[in-house]
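Here you go, one structure.
One protein chain omitted, others in place.
Naming follows writing order (A, B and C), and every chain is counted from residue 1.
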Amino acid sequence: MSDVLTPEVPGTVPARKSRTLGKVRPHQTQNEALVFEKSSPGKKAYRLAQLDVPKVDAAALLGENVRTESAGLPELSEIEIIRHFTRLSTWNYAIDLGMYPLGSCTMKYNPRVNELVARIEGLAEAHPYRPDHLAQGQLDVVDLLQQCLLEITGMDAITLQPAAGAHGEFTGILLTRAWHESQGNPRRTILIPDSAHGTNPATAAICGYSVENLKSNGQGGIDLEALASAVNENTAALMLTNPSTIGVFENQIHKIAEILHAKGALLYMDGANMNALCGKTRPGDFGVDVMHLNLHKTFSTPHGGGGPGCGPVACKAFLEPFLPIPVLVKDANGEKRWNYDRPQSVGRVRAFFGNFGMFVRALAYILANGPDGLRQTTEDAVLNANYIRHKLQDLYDLPYKTASMHEVVFSDRKQAKSGVRTGDIAKRLIDYGFHPYTVSFPLIVQGALMIEPTESESREELDLFIDAMRQIAREVEENPQVVLDAPHSTRVSRLDETTAARKPILRWRKA
Amino acid sequence: MSDVLTPEVPGTVPARKSRTLGKVRPHQTQNEALVFEKSSPGKKAYRLAQLDVPKVDAAALLGENVRTESAGLPELSEIEIIRHFTRLSTWNYAIDLGMYPLGSCTMKYNPRVNELVARIEGLAEAHPYRPDHLAQGQLDVVDLLQQCLLEITGMDAITLQPAAGAHGEFTGILLTRAWHESQGNPRRTILIPDSAHGTNPATAAICGYSVENLKSNGQGGIDLEALASAVNENTAALMLTNPSTIGVFENQIHKIAEILHAKGALLYMDGANMNALCGKTRPGDFGVDVMHLNLHKTFSTPHGGGGPGCGPVACKAFLEPFLPIPVLVKDANGEKRWNYDRPQSVGRVRAFFGNFGMFVRALAYILANGPDGLRQTTEDAVLNANYIRHKLQDLYDLPYKTASMHEVVFSDRKQAKSGVRTGDIAKRLIDYGFHPYTVSFPLIVQGALMIEPTESESREELDLFIDAMRQIAREVEENPQVVLDAPHSTRVSRLDETTAARKPILRWRKA
Amino acid sequence: MLHEIGAASIDDLFAIIPEEYRLTRDLAIPRQMGESEIVEWFRNAAAKYTIRHTSFLGAGAYRHYRPVIIDSLVQRGEFLTSYTPYQAEITQGTLQAIFEFQTMIAELTGMDVANASMYDGSTGAAEAVMMAVRVTGRHRAVLASTVHPEYREVLATYTKHQGLPTTTIGYDDTTGRIDLAALEAAVTSETAAVLVQSPNFFGVIEDIPAIAAIAHKKGALLVVSIAEAISLGIVRPPVEADIVTMEAQSFGVALSYGGPYCGVIAAKEQYVRQMPGRLVGQTTDRNGYRGFVLTLSTREQHIRREKATSNICTNQALVALMATIFLTVYGKEGIRELAEHNLAKSEYTARVLSAGPGARLRFSGAPRFHEFVLHTDEDPAAWHRRLREEKIVGGLELDRWYPELKNATLWCTTEIVPREKIDIAARELAAVPVEA
Partner (left out) sequence: MLHEIGAASIDDLFAIIPEEYRLTRDLAIPRQMGESEIVEWFRNAAAKYTIRHTSFLGAGAYRHYRPVIIDSLVQRGEFLTSYTPYQAEITQGTLQAIFEFQTMIAELTGMDVANASMYDGSTGAAEAVMMAVRVTGRHRAVLASTVHPEYREVLATYTKHQGLPTTTIGYDDTTGRIDLAALEAAVTSETAAVLVQSPNFFGVIEDIPAIAAIAHKKGALLVVSIAEAISLGIVRPPVEADIVTMEAQSFGVALSYGGPYCGVIAAKEQYVRQMPGRLVGQTTDRNGYRGFVLTLSTREQHIRREKATSNICTNQALVALMATIFLTVYGKEGIRELAEHNLAKSEYTARVLSAGPGARLRFSGAPRFHEFVLHTDEDPAAWHRRLREEKIVGGLELDRWYPELKNATLWCTTEIVPREKIDIAARELAAVPVEA
């Protein structure tokens, strides 16, 4: 039977033959080689327009600067290229295929109208150095998005320049530092809770600050005593994620702000979880001095397999003078332009104006929702997370009992007894047709299962997910090996990451 | 183990459980219900623009003509719709995934630039009743495409109105009939070779002609004697497919034309296989009086799961007066317009001007190829077919030894001995990652395997296909049951067509 | 490869073509262009007249807003580059989508079953009449002059050679509906089908129950053609009909200068075996799983050849998929809301356009959907010129098909026409030059 297609069954290591028929593999999981391996000399997928000026002799023009041997790029026909990337795409899981409850990443639906408007020729083909008076349409987009984000956050000023959340953190902490310097002393440390995302401490370091970790309290929140004793004249700011990475709102937030402000320190808010607050409460109102947003999370610009994103930074008026250059201003005649003349600015964090294409998408999302839509979205996201919490808390350990906002974080304590860890449960979830939750983050939870459904999921999909999680819990009891060997349904089984890191192969080379 | 994912192995009928985990199924083959089954009241995926005129009371305006109960359409959210159709799409095989050698259908690559230009707003949003002087751009497309097709076919006049090949046949035979009538007698019969496609006789019948079948000769071509004796004053025309449906060029074509013309009968050519002739020879030069083209075959407009197509009809000058209205004319001032004043016209075969969107795509393809490209394309298509013929003729019976053009037709004679028919081989080919060839057509070949690779396939893909066909031939010897039970790799196994036809379920109904 | 198959040159493979017929020169067509040049060529063609204009044209082709996800989904290669689902195991995606389409069309039209698509509304109407002929075994047809003129032309072309004489019935001058008395007189026991359109070419909704009574009394089948599918959101479906034929272009399909569009035929269950075109049916696979297949193909040309119910093969599948997605997006409530907006826009337009002294509505004696006929004392050619200045294309002149309707124009306002443009049109229409 070896030539009948029989996907492997756990335990049995199949001969290659059993997954391929001769040289070929059924189309949904084509045996797709690397693009370089499919290349053959002379194939072309391009045709340039006829050259309407005299040809030139490159060698003569460039002398020894001419490239003598071509780069080893592949040569394929157009249909082969379409097939290559189409087949590769079928090996990906995506929001478009099902629930993607990756905690903290807010994998919500990405409306297709966002993609359409971002590709309108007048927007997609605009050169960043086009004179301002010819770019009024582009500046309208920047202006309206800034206004909307300021209203949503309750802050006073904003920059859209940062390209992602971490880039926003960098910008926000630079503002903090510039302000402290303007007060005569940049200060030395940034306080960061042990529950924080890795980008927070990494950012503080790049900005020349030393990181002081804050132990979370029993509820996974800020321990006010610990904070009070930690804050002093050397404290530049506290980087706080609110709701926290365990999905809990810091209800002491105003006290936290007071403690910091009393010592002249600032409150930085990591806004990655802003999707739990939009339309319900505003950081600007509860004492935040500076924060970043992730447009690719809260405002639905697609994650695109890892990016691009956009991480605007909003701040209070006293930080406005330090914003990166340029900033958008309106002239008396109502004409909009970029202002570069900002002596106190921290400078630039990126060339040009930021990921404009993401501005367009985020603005389209905001317009599609409006005030009521944004509030509804937040409420649904929180409701969905609490629904999952309610339906799973009997089988999975809930380390923190505080009320959940947009996500719920369980631990694998119960399953660990059978030797099954959060990573194994995640892999088994794949067999059930879902992308796993976020694994082993935040660090304050041993073996965390961080689940964020977002508002996009229907009750039907949530029930399927809950059903899957409950069955896996049962499997852990009855047949842990099945879970330990998961996934069983994917094109590749678990991959050897150790060897990958020990002997890195980071590129293809001609054999 | 029943809850580990184990796709069925032939012979064993699996419990449903074995292909789904609880309620869910791994994403690549999601257990996707009918859209109606996913509906739940109140869900919305649309939002209309704000109404800027007074609302009206429909009941008051329409009286008893108002719709009292809404149609039972589904109610889903946008993400559910995206997922529904995205998941469904993953159950399809397509040219974009691999070779699709469906004989006679010319499944060549569909360039994406075709889709882009067809969607350019000025073309996609043009109303057919837009006054001619505001439609000069649209008329430019019609005009240039007509000129190109006339040059390619060597004919004198053309209409782009027919929506598909069969519709073109209908139009072409109407021209024939109208001309005969103008000669005083419409005549009674149409001669059709037994190798013809089903649309040919069906068309003749609709046009009020009786069909007289012509037996093919030993080479699968026209038997000149038989033809000579069949043609008489009652013969309106011969409908000839050239190259024939077995992929053979009628090298007696001029004699055939003479025989027909001698008796005042016309030669109609079914141009479905024009992709074997483009740039190498022209029907207008070898005696064809009227013919149709399939833009969706020869000129790469996509097949779209069954359509839309476009079936232009080209004819000699003497048939021009009978073309459907309207026809494109150029005024002295160079302005283009539609002329409806054509007293001898056969009338209209379709509202408006035909499948304009397909004109755009076909023209884009012609411009992308040019004279050299079209010739090259034809040569590659013929070379590929002959390569397959050469590599498989030892294992598969070749009923007609005549030289092959764009496709090769084998028979299952050898495999039939082991009880395996062309349909079984086709199903097994699916396991190897290919779409099957055309099964049991043409009728002059018992158990035909009609294979058309087209020029789009690389040698690498052809070799994979050949390898698969050869292995299947071996399987037929060693393990016919594997072939008879195929496919083994698909979401569903062979379907019960008999019951489907005996007790037709043609729509979903609320349970 | 040439070498391997034992050919000396590529021309060997074409040796079978008689020498005198071999093309030894390049085809005289434009030179091969680069992709960027192709895009530029079509951009220029499209730019010959701005599309950023407002049009009041309807008459069988309607501009409605097309939800974005339609194109996102139909452009997936798995849908775009597959063909007729002959091999069910690897085309379940297309098959299930067609099954869903058939169901939606049946639900909308009030019929039992619908097919997978016809070329368009005009050929669909012709095929529907021929279907009635097969069902009844009779050979005469009666139709209304208020059926789309081009549909009637197509019908004439199809019936000409089938020994199928047709009688055309005029309309009532106050209601614009078919003249029922004349219809009653024309329908006989020889009549296979009565064909009407509703809303008809003037936008007027026909009295289907009355027409059905007349047809059925004589044992003829009633065939109702629907050119504006959106009307079904708010207009009562022609449930008394035996066959409904429809142009589904309004369901998310671009105007595209007249095509590709999507015709459909829906009918009462008992007539299904006389239907033209493809049908998808539900069945099960060897393991008992639900699946879908093309079925009842003994009706079709590839099996039945000259005895087939139609010669159609390639149909409008991808366009039908667009319609399926469109109907899923709007759904039960949306299709009604959308139709209501169209109704409101057109009511408003009719009111403001007919407000001026020189203009009046025709056929206001009967309810209509979103089209209406306007009579102007001024020659339409004159005000058309004024509207063009405002980038507006006004109503369609009807005397082209109805000589008796001089100075009468057919106006259509869909949900996408902004009120300000309607007001401008009204202003310009009223602005008759003094010397006129």
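Points worth noting:
Keep this in mind: a residue touches a chain if its C-beta (ideal position, glycine included) is under 8 Å from a C-beta of that chain, and two chains touch if they have at least 3 such contacts.
Only a predicted model underlies this, so the values are computations on that prediction, with no experimental measurement involved.
One chain is not depicted; across the entire complex it touches A, B, C. Of the listed residues A:349, A:395, A:409 or A:425, the one in contact with the hidden chain in the full complex is A:349. Contact between chain B and the unshown chain involves residues 27, 46-50, 82, 86, 111-113, 115-116.
Within the complete assembly, residues 35-36, 39, 47, 52, 65, 67-68, 72, 75-76, 416 of chain C touch the chain that is not shown.
Here is the rule we use: only the chains that are shown with their structure count from here on.
Ranking B-C and A-C by contacting C-beta pairs places B-C first.
If you average the Cα atoms of chain A and of chain B, the two centres end up 45 Å apart. Chain B and chain C have centres, each the mean of its CA atoms, that are 21 Å apart.
Rounded to a whole number, the gap between the C-alpha centres of chain A and chain C is 46 angstrom.
The set of chain A residues touching two or more other chains comprises 27, 47, 82, 86, 111-112.
Annotation for chain C: residues 31-33, 35, 37, 69, 72, 77, 90 touch two or more other chains.
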